[in-house]
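Every protein chain except one is present and positioned as in the full complex.
On to chain A.
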Amino acid sequence: MRKQSVFDRQSIVVLSLLAATAVLVPVLNVSVPPGSPFHVSDHLIPLLGKYLSFALLALSVDLIWGFCGILSLGHGAFFALGGYAMGMYLMRQIGPRGVYADPILPDFMVFLNWKELPWFWHGFDWFPFAALMALAVPGCLAFVFGWLAFRSRVTGVYLSIITQAMTFALMLAFFRNDMGFGGNNGLTDFKDILGLPIQSGFTRIVLFVLSAAALAGGYMLCRWVVNSKLGKVLVAIRDAESRTRFLGYRVENYKLAVFTLSAMLAGVAGALYVPQVGIINPGEFAPANSIEAVVWVAVGGRGTLAGAILGALVVNAGKTWFTGALPEFWLFVLGGLFVFVTLLMPRGILGAAKDLWEQGKRVRSGLRRDAVPFAAE
């Protein structure tokens, strides 16, 4: 039996690129003077950090969709919940510096004439608690949701639809002021994180490097899962669910475990996203966001992990460029991209690149074989 190492060629490439990015981007920002073409400007750092957190979200989608066939169209919900947990911490850090200068209550609560902090806001002034909640809340929701759905054997498009309904329901709920999460406006006007001013260049570099580290960690975790026997069972479930059942595997437990893990990864991604963009509002629960995450994975190459990262980076870079240059066309491009990839590159960029590479290898070795008799003459 060939032992599959977690540190194979793909992992080494991914980790080296991430490490290089984490070092190079800050260096080019700090050490290269602004006039130079190699300078990375200040506003680019949180933008790139945002891409990295999206890549982590894409990774979490690929883990369940690419390897277990669970197409979640509601993963943005877990991302947003992780983001809200972080946002609540950041709100509590504002303290008396808010517009209404209430030492405890965030501005929106004062505005709503609330007299005291709702029970679920307690503890969020302590960073470790907020960090734990960024994992636990998405994890618990995924566990309860998955337990109900997988035990009732909801699969395929039906599952996709109810995940979509879940994120939509959460969006509507979070829009309400009574929910206690800032309603329509969400949470914003953050001042500092762990005592560091959130707008400062140094904090942004730290957040960027942390995002790269979290992505690398998430990638290795997913690699470990998919390379283990657990990963083999997941693929077995994806390809022949009832066969797996008749072999004695309790399919629902496997799905539940991986779905919960995936939701927690998405939560971490959301928690890293919020301090870098400076706001979290119910729009993050919008079904379109979840669908976009699926498109990233499809574009990069489903079931490859590295492809999910690549897809998230490429599509988001394209989105930034397009929404700047031709804003009204972006949604058409996104839709067109999905159709194009599905029809012509079903295995995504990574799959297409692999095919090209193998074709090239065959051509090259063919040439060499042809060349031999010629050389012998």
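One rule holds for everything that comes next: a residue touches a chain if its C-beta (ideal position, glycine included) is under 8 Å from a C-beta of that chain, and two chains touch if they have at least 3 such contacts; residues count from 1.
Rule of thumb we're sticking to: contacts and distances are computed from a predicted model.
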item: UniProt protein name of the chain not shown, from "NADH-quinone oxidoreductase subunit J", "Urea transport system ATP-binding protein", "Aspartyl/glutamyl-tRNA(Asn/Gln) amidotransferase subunit B" or "Spore coat protein CotJB"; value: "Urea transport system ATP-binding protein"
item: Residue of A:Gly35, A:Gly248 or A:Pro327 in touch with the missing chain, whole complex considered; value: A:Gly248
item: Selected residue (touches chain absent from view) among A:Ser200, A:Ser228, A:Thr342 or A:Gln359; value: A:Ser228
item: Touching residues (missing chain, whole complex) on chain A; value: 1-3, 225, 228-230, 232-233, 235-236, 239-240, 242-251, 253-254, 257-258
